[in-house]
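One protein chain omitted, others in place.
Chains here go by letter, A, B and C, matching the order in which they are written, and residues are numbered from 1 within each.
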Amino acid sequence: MIGDVTTSLFRRPATELYPFERREAPERLRGLLAWDRTNCTGCGLCAKDCPALAIQMHVIDKAAKRFVMSYQVDQCTFCAQCVHSCNKGCLSMTGEYELAGISRPAFRLYFGDPADVEIVRSGQPLGEEIECDEEGNPAQ
Amino acid sequence: MLDAIRSILALLVFPGGLFLLILGLLYEWIDRKLMAQYQNRIGPRWFQPLADAFKLLAKEEIVPEGMNPTLFVGLPIFGLAGCLTAALYVPMFGLPPAHSFPGDLIVTLYLLSLLTMCMGLAGANGLGRFSLVGATRTLTQLFSYEAPFLLALLGPALVAGSWQISEIAAYATPRWLILTQPIGFVVAVIGLMGKLELPPFDAPEAETEIVAGALTEYSGRGLALFRLGKGAEMVIGLTLIAAFYLGGVANPLFFLLKTLGLLLIVAGLQSLFARLRIDQVVGLWWRYGVLLVLAQWLITIVVEGVA
Amino acid sequence: MQTDIEKAERFTIPIGPQHPALKEPGHFSLTVDGEIVTGATVRLGYAHRGIEKGIESRNWVQSLYMLERICGICSHIHATAYALGVEALAGVQAPPRAQAIRELVAELERIHSHLLWIGVAAHEAGFDTLFMYSWRDRETVMDILEGLTGNRVNYSANLLGGVKIDVDDAQRDAILRGLDFLEGRTRHYLDVVTTDATFLQRTRGVGIMTRQQAELLGAVGPTARASGVERDVRVDAPYAAYADFPVNLVTSTAGDLEARFVVRVQELFECYRVIRVILDHLPAGELTARMPRRIKEGEAISRVEAPRGELFYFLKSNGTDTPERIKVRTPTICNLTSVIKLAVGHQLADVPMILAGIDPCFSCNDRAVIVRRDGAAQGWTWEQLRQYGIETYARRNS
Partner (left out) sequence: MNVEETLMTASQILEGWAWKTETTRPAPTRIDATLENNDDLVPLVVALRVKHLGYLSAITGLDHGPEAGFMEALYHFSSGPVIVTLRLKLPREGAVVPTLSDIIPSAEPFERELAEMFGVTVVGLRAPDHLYLPEGWPEGVYPLRKDFDPGVLGGNGHHAEMDAW
């Protein structure tokens, strides 16, 4: 112990002074969710499996594949279950981790076409939800 | 008239009073910073103890039910006053003591113990269980380290042939008594740690068992005064040991160098050991501390006699 | 029969629910005579989150994450126990590579947990330097886990039917590098806990639990093994990949606090060894098996060895996509009984150490019931509290 203590006297402290010193996030860090809607079928499995109920899938037009995904950042537990539930590979987690904020509305993110997002935000009636099988393919 | 003003200045500004309080806060910071460095941490910023003191002074003081309010308010003031008075007889900052008379060493040491006594009484003055256990431990510890610590500081007095701090300091100035009385020096340093309730002698305020010990019920002003007193006590203790054992503190530079050197050792010792239980503390002091000091005395007396 | 005088002389020291010795809330009431403890009782439930009940309204997938959050330190092992149980119910076998990765993460988690425990126990002993050092070194294994799984605490490595993460060469090198460093440090800690004089004064011969006592009181995990009870689910009933990558049992016969330190530190070496073996012989293949959303009717029991001891899951399915009942029995509840009995006769100063010696985890213990803090069942609503505050000040100022 004496050796440890004396060498510590001449060492740089192990503590880092965040936010002045920032460590680089590891490659696999599970940060903010990202949605790529090209393949999305609107099946809503991500919303169904989300343990924190942070995801909602809004279907505006089933045939035209117009979907809006709303994502409540402060409820998300960053478990990445949705990423694995999605059979179409639409979801991924980014390395963005500095997510603190001071008002709750700012934590609500809408993914989708801006025009569609506006429809969801304004609270207009939406299309019916999509029934789908376990693979996430819309039932015919 | 002029004399009276000088006395008041000495008590309120230098070497007692303001100067001592600030130096106490500074030394507390250095101690914490060194501990942090030993533990590979960053530690507090330089103004942290000062900020704590201001914050506590500004806070509302809550007098818990069942306490005697006069004692509750009076004890911290009494304790701190004891510490400030003690500073008058000590060669603070390398300058000669403000007051001096034969036998002032004993008076100084008892003035220092006054703070601990006050803390013990403050803990016993109430119904809080943690404070009561803490008070018992504080006083138990006081009675265990007091004798060896006193004996260790009397070692240099013995060879100097005087019980007056200024004379002992003058005698010790060219001589490094640490070389002739190493055991006494070790006991004095460890005794000081016991007096200040620093780890591993922090059983009286062991947070994992009894929260904050005797001071659990204190908040606001009382707590601030006790903490300021602790800081002052540390400075005075370090000064005494440096003056007696480390070749004196003849000028401010030596004072700073030597007391800070001592503090480095004290902080190192603090980070090296696990907390001792109160029964182990008592056993340590009475079984080894006293015997070691007496052995040191015997050696000193024999050597003096031969020489 | 107690006389009034005896009752009056009894001096009770409450430890908890808020106390610096407890990093989590539990209430221990200690009766002391001077510094000697003469009686102890426990009251739990301050960290109830209603998890067992909450599961009944979640589907099988969501439950995985709910259960993972029972404990922040041994999150992976809870998820593993649950995933293995659900797989047994569904008759699905996770692929070998997934099982090996489960064991890998479980052992990394054990390293994390034991290093954390050394720090906490050292802090209870007033040995803050050891506390700081062991937590500093714990960062290494947390970084490994973060790099491997993407999160530092709730790793979420498990899926029903497999794992989410793979181990590639870069990960492998990072883990091995970290292990080399940790192994050196662990050797140092073993040295400290067995030779440091002040520390030994607080651990050697303190809180002795004999083998018979341990068996009678139902101790599990390292606490039991330090008393010579050869009980380890990893060895007795290998789950996941423990049949392919076995661990050796670490026991001690002394039964005191020092033995609990030594057993845990030596388990660390066992972790390092088995992780290296796994990394060298990682089976190739898939990471997940297909899992149905509805689990067929039935009951299953899943037992795993958490860092603190045997973790017991009972699962019952009614054929829907929601569990019918999940019973979780965590290791701490078994070990707490022993603490209560052991504390009597010791110095007050030793109680936090004895308590820390079992590595208690209250959030593991308390999990069963919905208690809203703002409800009438407990505490006050914010409004009531505010009103009380106003009235109190009005009284005082008048």
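One rule holds for everything that comes next: contacts are C-beta pairs under 8 Å (C-beta built on N, C-alpha and C of every residue); 3 or more make two chains touch, one makes a residue touch a chain.
This one's a predicted model, so the numbers in the text were calculated from it and none came from an experiment.
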Legend entry - Contact partner of the left-out chain, one of C:Lys23, C:Arg152 or C:Arg329: C:Arg329
Inset, instruction - Touching the absent chain in the whole complex: find that residue among C:Glu183, C:Glu215, C:Glu270 or C:Asp321. - result: C:Glu215
Inset, instruction - Could you tell which one of C:Leu44, C:Leu116 or C:Leu200 touches the chain left off the display? - result: C:Leu44
Inset, instruction - From the listed residues C:Lys53, C:Arg172, C:Arg204 or C:Arg294, report the one that touches the chain absent from this view. - result: C:Lys53
Inset, instruction - For chain C, enumerate the residues touching the unshown chain of the complex. - result: 41, 43-45, 48, 50, 52-53, 56, 88, 215-218, 231, 236-237, 298-301, 303, 310, 312, 314, 316, 325, 327, 329, 333-334, 336-337, 341, 366, 368-372, 374-378, 381
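In the analysis below, only the chains that are shown with their structure count from here on.
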Inset, instruction - Specify the chain most distant from chain C by Cα centroid. - result: B
Legend entry - chain A-chain B separation of Cα centroids, rounded to whole Å: 57
Legend entry - CA centroid of chain A to CA centroid of chain C, Å: 29
Legend entry - Between chain B and chain C, centroid-to-centroid distance (C-alpha), Å: 42
Legend entry - Junction residues of chain B - those touching two or more other chains: 38-41, 271-272
Legend entry - Junction residues of chain C, two or more chains touched: 129-130, 133, 136, 196
Inset, instruction - Spell out the residues on chain C that touch chain B in their complex, using ranges where they run on. - result: 11-14, 19-21, 35, 122-130, 132-133, 136, 196, 198-199, 201-202, 347-352
Legend entry - Partner chain C, residues of chain B touching it in the complex: 38-41, 129-130, 133, 199-200, 202-203, 206-211, 271-280
Legend entry - chain B-facing residues of chain A, complex: 1-2, 5-6, 8-9, 11, 13-15, 17
